[in-house]
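This view holds just a subset of the chains, kept in their places.
Each chain carries a letter (A and B) given by its place in the written order, and its residues are counted from 1.
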Amino acid sequence: MAHTIADLAARLGLEHAGDGTLVIARAAEPAHAGPDALAMAMSPKYAEGLAKGHARAAMLWPGADWQALGLAAALFAPRPRWAMAGVCEALDPGYDFGTGIHPSAHIDPSAEIGTGARIGPFAVIGARARIGPNARIAPHVSVGEDAVIGADAILHAGARIGARCVIGERYIGQPNSVVGGCGFSFVTPEGSGAEDVRATLSGERQVRAQKWHRIQSLGAVRIGDDVELGANSSIDRGTIRDTVIGSGTKIDSVCQIGHNVQMGEDCMMCGMAGVAGSARIGDRVLLAGKVAVNDNIFVGDDVIVGGASRVYTNVPAGRTILGDPATKLETQLEIRRVLRRLPRLAAQVARLQEAVFPGKGSG
Amino acid sequence: MAHTIADLAARLGLEHAGDGTLVIARAAEPAHAGPDALAMAMSPKYAEGLAKGHARAAMLWPGADWQALGLAAALFAPRPRWAMAGVCEALDPGYDFGTGIHPSAHIDPSAEIGTGARIGPFAVIGARARIGPNARIAPHVSVGEDAVIGADAILHAGARIGARCVIGERYIGQPNSVVGGCGFSFVTPEGSGAEDVRATLSGERQVRAQKWHRIQSLGAVRIGDDVELGANSSIDRGTIRDTVIGSGTKIDSVCQIGHNVQMGEDCMMCGMAGVAGSARIGDRVLLAGKVAVNDNIFVGDDVIVGGASRVYTNVPAGRTILGDPATKLETQLEIRRVLRRLPRLAAQVARLQEAVFPGKGSG
């Protein structure tokens, strides 16, 4: 994984200066970088760190005086985060998926395994499942009957792909992620309290016995190309149709996606976010950490939902929203400004009340 | 899994019309239904979809003119969601749990396996565990020592049942669900900052060193009949007594139930909801998605808690609550109405202030 500075510059399309033959074997924060590391110092605030560390080469901000910083070589990053991606890709040690198919794996004779696929100890591949070429499958993974896994997919330890689910190319399933749990869909013979509340938006309702009867999930989960699902995250199957995740969508750890959800392409869903059953999410939607999206609603293309927001109603395309309940970002920032001084506002109203309606109390 | 329309009608107790001998092999949304599918079109809004698809048979709303819709046969559903449950059950392909006990499963010689139970590759059954008749156990499931699994239970891939836990009949554990993690219970020798805050409801406290000492969980988890636990959800064991989940209760994916919780019968707990340690939940309680219930509180029978609410205090039986902190539904809807126009309210108060106390600023 070692690279010369000149190689890295060419690979990343960046300018470099100094000794292009210098070899770096790792990346490091400036203060902790040894002489074999590329110090990641993409803004002037890292200059002090560089002085503390022992880097001979660094990724710097454009125009940085690399010689004054005591370096033997430098790369220059006009877009630091993009350069970071390039460096991490170049230096990634990757994971050990073994070679070929481990003899302890249990593969149904009717399954088809693509050329170059690697399958680890104790993995289980069900009947008629199809594993794409060069897929890498870690120990303790299970792939259900009739499931399809695309080429170059990675399933980390304990990842689950349920029966009949179809997964695109280059999918990454983090450890213990689950695709294809049953939908959470139940019904009572005569109607439930929850249905009454939804119909009337009122808490006044008749209490009655209710036994939940399961609605089996006939659908599966269908996932496009280049999708990632985080550790301990879960996507449920659909009832009649499939739950669908569009190509390019990235889902973080400990997230949940309910049955029938239709999520578009190139979305990003951050840690602990959840999308309830039958919600439809457009393309390029960003759900920040801990966001909740209500069931059966629609979130348009390019919507950005700020951290920990709760989305109860449809959101038009392109909007940026925040809060519980979520409102337009600007509205929410105003609401929060007033909220912080709400006790003062209440005291002010009490004084006005006393001045305008003396002796009438807080009315 | 194919059925004639007449068979389905009899099985579901529904009226039908047209060619009762027509065979359907699947269910589909109206617009995507082929000639072998039953189109699910239980309200007039689906008429357009029916025209786009190629269904010859449909599940329709009562009184629908099936012939005008171009169908050869129809079923009529007075309660659409209930009919949906019946159709999905009739057409459910189920899951492949193999036949009998897979030779690679590791079953302790002292375990008892009920007749008809099926156990998949690499499953582990601990010492003295008892598996009920016809239970279906998927690959990579573990059942701890002295645990009991009821008849007809289903444990999907990677589901965990800890030592000494007792699980009722027809339990469904979704992939990677966990029953019987240790309770999260710690103590410091001399009292902790959190205890001080709880006692005084004040942030003024002495900061001190604190080392957490573990309180071992002597209890297990006891689960009634007909309970379901979602993918990546977790129920912790109790400290002295068992954590208890009543019969008929359904728990969605990515949920958490803390140690000592006593949850009643026929409850429903939606995705990403959590109940903290030692809370008691009545019967038929509904916790919507992302709800949080505080530790050590009591939520009465038939309570409905709306989406993403935070319940910090006891809730009397029959109440419908919403919000953070949760209040009665009607109160919360009023609060939210005012919240949305809070900046306007503040501006109004500022103008009143200026009119009543001129030149005094915002008080």
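Here are a few things to note about the model shown:
Here is the rule we use: a residue touches a chain if its C-beta (ideal position, glycine included) is under 8 Å from a C-beta of that chain, and two chains touch if they have at least 3 such contacts.
It should be emphasised that the depicted structure is a prediction, and the values quoted were computed from it without experimental measurement.
Displayed in place are 2 chains, all sharing one sequence; the entire complex defined by the structure file totals 3 copies.
The rule is short, and it goes like this: only the chains that are shown with their structure count from here on.
With centres taken as mean Cα positions, chain B sits 23 Å from chain A. By the touch criterion given at the top, residues 26-29, 32, 40, 79, 81-82, 84-85, 88-89, 91-93, 95-96, 102, 104, 120-122, 138-140, 156-158, 172, 174-176, 228, 230-232, 248, 250, 252-254, 266, 268, 270-272, 284, 286, 288-290, 301-302, 304, 306-308, 317-321, 324, 328-330, 333, 336, 339-340, 342-343, 345-346, 349, 352-353, 356-357, 362-363 of chain B touch chain A in their complex. Here chain A touches chain B in the complex through residues 106, 122, 124, 126-127, 140, 142, 144-145, 158, 160, 162-164, 176, 178, 180-182, 184, 186-187, 189-194, 197, 201-203, 205, 207, 209-218, 232-234, 236, 239-241, 254-256, 258, 272, 274, 276, 292, 294-295, 310, 312, 324-325, 327, 331, 334-335, 337-339, 344-345, 347-349, 351-352, 355-356, going by the rule given at the top.
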